[in-house]
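Can you keep this structure in mind? I'll have questions shortly.
Missing here is one protein chain; the remaining ones are kept as they sit in the complex.
== chain A ==
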Amino acid sequence: MIALSQATIYGLAGLAVFGLGLMGVLGAAERLRRLIALNLCAAGAGMVLIAAAWRSPPAVPDPVPHALVITGIVVMVSATAVALALIRRLHSLETDTDD
């Protein structure tokens, strides 16, 4: 029997979010939805890392995964911004040829 600690609850929830995101990345038809799915993947991976860094109180959590996830969040917003610029560019190219 697995102990139902916060690490287990949020770790498994993070894995579920990661799995949903993975399905979305592979299966979504719209570009925006696919990009959001990729963001969900990153959020799920972050949840697993933070859950693994959790220690039952009064012990303090491991700060190294926390720093890694903060780095991950900033890298993900950079990747999202670049992807959105490409989406806008593709959209304007498509509407130009469609007209």
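Observations
The criterion applied here is as follows: contacts are C-beta pairs under 8 Å (C-beta built on N, C-alpha and C of every residue); 3 or more make two chains touch, one makes a residue touch a chain; residues count from 1.
The rule is short, and it goes like this: contacts and distances are computed from a predicted model.
Candidate names were "Nuclear transport factor 2 family protein", "Multisubunit sodium/proton antiporter MrpB subunit", "Imidazole glycerol phosphate synthase subunit HisH" or "Formylmethanofuran--tetrahydromethanopterin formyltransferase", and the UniProt protein name of the unshown chain is "Multisubunit sodium/proton antiporter MrpB subunit". Those residues of chain A that touch the chain absent from the view are 2-13, 15-24, 26-33, 35-37, 39-40, 43-44, 46-48, 50-57, 60-71, 73-82, 84-92, 94.
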